[in-house]
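With one protein chain held back, the other chains of the complex are shown just where they sit.
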């Protein structure tokens, strides 16, 4: 019974928070809210912090329905603009067509603590995303505004090294997404003179990285991830640096999903390293293929692969059969270590064939590998397959150990990006032609 | 003849720059430009730096005409949204109604050096503003985007003091707009412990203030500007601070005109001072009335003053007559020092009556005093007239020496702003009722 | 045979280094060396870095014999000063009596890298100390000069916290001497808001602490070390801080042994904390007694204890016997955990009696506990015995688990230090009178 009472009290508070948030939105959008709403905005920031899940569902529903342009008004103004496409009519049209929600979010963002509240809402929104198609227009507004605000011109790029405050390094350890940092000793190795780490920071929080990239400076393009993340490696002397290999890029703020900071980060860092170390010739990655094993094991519809050369589907089917035989009937064995020792030339050729098709043919489609799509859309090119790139259990699980190098040639990234948008995948001659 | 040749060469280069800028815009908006256009964007930043006045005129014409929404398309989508106001239709509508120019400027802004180029374009645009109504829609786009980007959440508020780098202080001296800083000694006095100076900075330029405010910490609300800007004054002991008087607010970046940073700056500084010095009771200004003398001498249409109490127009006319008589027939004499010594009670009452009408009745109209409109729109209230606030030649010229205090009561600014938008002017009881 | 050759070559190089060092000393002391010897000094710094052990032995012998005052000359001047004790005669005397070695070291210290070379020499010297009485005069010169140079007025006191650079924190972990820091998580706990860490730094190396002290802010004087160094403890709220307990002080530079920085560090930190947190009432330590177990087990000559009250020697002998019985005949069992569970009131009283005698009576003698002698000489007083202060295996091994609090009462430290020099040990009333 006490529990019931407590539950009722909690619900009451939550309902009240929801109601106050709704009132806050209205007031923030009224004239009084124009000032950046010291009082209103601050209350809203606090409410966003406290509100529970259920009320948030309702709140998003409210946001989705209450702040849309008036269809009749927009139609009238669109007609007026069609009749007379003047500056005045255009301004009137645009003003009516922009969802008032955007101004609401802009005002919230101007409040002290407002940016954090906007990011929190976005994180919650993304969690609800596939289930709630009614929230698509809100999400479009959030993404539109966050992309405009979080642009490199308003962020700070800073190097992270062993002289950085521990409070920052701790967050780097925490957020490392690609190859987990195993404590401080591991981090230390990654901040040695032949390693670099750069991060974008929001102007008001010196110790909260938004995204960071890890770079190894090497004599040649790396084929295997092990030595790059080995705790005990000895640093290379600077005069031997020829290649900068990006081996990890990690987003720290899930509320910024879809805001393309990674692309800018890689290129800005490449330009900065090039200036500092003129001997660097190659900017590349050593990248995982996180969807490859799943694709192979899922029984891919090879005939449906885009841009497939004639007869190639059969070759791929044959490769699958070869591998299956070597695995004793269960392709899943490729996730284990043992089978790789007896693959032989035929097995390796088969694996290579499948990996190339996966990257070259599938990448331009939404089903393509996410890492491949990220780098190819950034304008990088496929450079080299590395069959035994990552033989750790995680590497075997994701991609049977295969890794791939992408190369960033800054003079060509724009053209390659362009072509990728048209469905063409840039690749080195050595990588081989599309099938 | 050589001159002709040289002129031709210059024109040729300019024409070429214009053509390249136009091509650049198209490319930046194409798929290749999506990456933040390292190459394209960088070229455009350089071109914006170099282009001459004439080509800029043409370029703005191009911007105004080439990047507008397609009227037929917008109309079609507005119709679809009117038929079915769903999220999908809304997104389609908004996407079509937003001028592509905005995306163009967002991409330019992402380029290294892009923000400075956008600001430069805005400065040039504002210089052309009243003459070129065809550029109104571009200006709306610029203001829309700059307001979104330059919001306090993405800027840094920092105190400026005698420990600040000389390179920054030099800019403070240069940009002081209200009461010119007469060299380093003068600045030094304004950075003593009983003075404060705060500025907003863009995250990437530590030494370029965007806007700054000067504050005097005082035992009571100041009536006269002299002691506040006196080079030789002795600092007040901190335990006597009761009033924070904002006596100068200066914009350093003309390209940000209309982006309301001043409002945020004053309030953020007030909150910060309140925290640091809990004994502060009053946050006020000592402000000029830059349009008062011009209004009086211009022969104001007193009957048209809004919200005028019955019979007041006659009282104001009488006051004008009284002053004119004291001036020996020429009201312009009020800009001199001599006449003020013999104004007497009647003259002062007349001047006061006119000043109150100017502030209380005229402020809500576009013809109102710009400083009054700034503070009242921020939610401050008129607190006290100071007849001999600034008897310097500049003070006499602008407002016959009259100055005014506005008070910022943070608990009331939102309500006051609201009322000001509806035409009501907040004021203290002592200031007197509107006429 | 190759080995012989290689050995010969090495010896040859070492002999050469020694010879060059000897020549360098002579030149550095000549007129040319007066300039701080850019060339000579720099070579010497390098040689000190390289020289091997054997040559160093010889070099110290050279230093000890070649740079002493001329006995005849000093005698002559001492006679002259005795005849006429004027300023001129005094200067002449002092100049002759100061070993030229001191000027040599001062010149070396002025060279870039010189301070590090001097410290390295001192470390080597200390390692040879008990075996080489002939080096006593050199050691006196080193200590004399280092004490003069490394005084708090020329050092920087800085707080170390979680915002400090990782490169510095790593050294703190490395040098922790008293209660080993078990990695970064442990360090992090020790840098929480209810813990403080302060260090002295040499002006030219921001990341090399010379000595640091760890402080816990607590509601009362601690009796047990466990909670102070517990990785998982929850920080205390600041309004409950009443006691600052120094629980670890670590020297990082062995070359500074005997230079009393610890004393200054503790007192400066105490004053700084007092200013920052006026509610702090007590500044104390929780200190080990590293020599206690050895003293008890070594069969102390109780009759020889200084200042022993009549009859007390017998009481102490009885206490030893009681403990021995409880230990089943072997006092060494007190280093184990088991026996402590059955000590009972009698056993604890016996242990307490011995511990008090060890601290109160033995401390003023050179055989006294080094930690006790450090704090008592600093002017602290014995405050409280904590029988079960540190029941870790290390604590049991050193002192059968006993720890002690010293209290620093800044108003009384000078008087207490004075009395300690005369053989009296300051202690609280509660601690009990000397036996």
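Things to note:
Going by the order they are written in, the chains are A, B and C; count residues from 1 in each one.
Just so it is clear, a contact is a pair of C-beta atoms (placed from the backbone, for glycine too) under 8 Å apart; a residue touches a chain by one contact, two chains touch by 3 or more.
Keep in mind that this is a model prediction, so the values were computed, not measured.
Contacts of the undrawn chain with the visible chains, over the full complex, involve B, C. Among C:99, C:209 or C:222, only C:99 touches the chain left out of the display. Within the set C:164, C:250 or C:263, the residue that contacts the chain not displayed is C:263.
Note that of C:64, C:187 or C:284, the residue touching the chain absent from this view is C:64.
Looking at C:55, C:115, C:250 or C:322, the residue that reaches the missing chain in the full complex is C:115.
Not every partner is drawn; the one left out touches chain C at residues 30-40, 64, 68-69, 71-72, 74-75, 77-79, 81-82, 85, 87-88, 90-91, 93-94, 97-99, 106, 109-112, 114-115, 133-137, 140, 145, 147-149, 151-156, 202-204, 263-264, 267-268, 271, 378-379, 410-411, 413-415, 417-418, 421-422.
Residues 162-167, 169-170, 183-184, 188, 191, 207 of chain B touch the missing chain (whole complex, contact as defined above).
Keep in mind that, in the parts below, only the chains that are shown with their structure count from here on.
Look at where the CA atoms of chain A average out and do the same for chain C: the two points lie 54 Å apart. Inter-chain centre distance (chain B to chain C, centres taken as mean C-alpha positions): 64 Å. Residue positions of chain A touching 2 or more other chains: none.
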